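What follows is an incomplete set of chains from the complex, kept in their original frame.
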Amino acid sequence: MQIAVAGGAQASPQEYETARAVGRLIAENGAVLLCGGLGGVMEAACRGAQEQGGTTVGIISGTGDGNPFLSIVIRTGLGHGRNVLVAQSGDALIAIGGSYGTLSEIAIALKTGCPVFGLSSWKIEGVVMCKTPEEAVKRALEGKGSG
Amino acid sequence: MQIAVAGGAQASPQEYETARAVGRLIAENGAVLLCGGLGGVMEAACRGAQEQGGTTVGIISGTGDGNPFLSIVIRTGLGHGRNVLVAQSGDALIAIGGSYGTLSEIAIALKTGCPVFGLSSWKIEGVVMCKTPEEAVKRALEGKGSG
């Protein structure tokens, strides 16, 4: 199972800890973590996953190396276009905070029928709002959205 | 000036007429109309623009021909990835109704600083809600969003 995590390249301390916990839980449950591979929420989630020995995939907008916690880096060079790939490649998407980039990932995920779980993120019809990392990851693993 | 129009591939009769009026006004003002090049709102806007002798560009998701009212067709083959190109290529974006695909275009436009004007569309922070095609096109031509 592949779980995508979306969120801002800058993260508040609270968002950083939330994302790190989400990453840990994804890895503990044996799932692969996909994300945009840069800083902030993306880095925190990867860090958490690697702390538990998990596999992390960064689908980066540029052609460099991404954050230091990536097992695998996909150098897309697509700019914002890479958001579409993150959203499409997850069996579920967990959105943590985030701004318009995150919103674009949520939109594409919902468009393609991928269940989306939100932690203090955009309140869009179709997103299942969750209260804790545990709830979000549990539901993502079950693959049950509202759709 | 290039104005992008976003909206569903299926349109209600009301949305169709709104989009057609938007297309007419864009052409009357000498701007180029960009869109996803398929049916529904996209077709209606192109139709309106061509009725006024305007130029229409369809940035299509596949590699076919798009709707019958295109002056130029860009065959991206990118699937939903083409939404990013529509949003980035407009000097302003007018969103008419629409579902998650339209939401992704709004999100990318706002992310990249492109002003967005909505007609019965997603109420997202940063979108300037307009009441008529005239208002939306006028403001888009002025390039004044809320940002």
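Points worth noting:
So that you can tell them apart, the chains are marked A and B in the order they are listed, and the count of residues begins at 1 in each.
Here is the rule we use: a contact is a pair of C-beta atoms (placed from the backbone, for glycine too) under 8 Å apart; a residue touches a chain by one contact, two chains touch by 3 or more.
Keep in mind the model is a prediction, meaning the values are calculated, not measured.
The copy number for the entire complex in this file, given 2 shown chains of one sequence, is 4.
One rule holds for everything that comes next: only the chains that are shown with their structure count from here on.
The rotation relating subunit A to subunit B, fitted on Cα atoms, comes to 180°, given as a multiple of 5.
Centroids built from CA atoms put subunit B at 29 Å from subunit A. Interface residues of subunit B facing subunit A in the complex, by the touch rule stated above, are 78-81, 83-85, 88, 99-101, 103-104, 107-108, 110-112, 124, 126.
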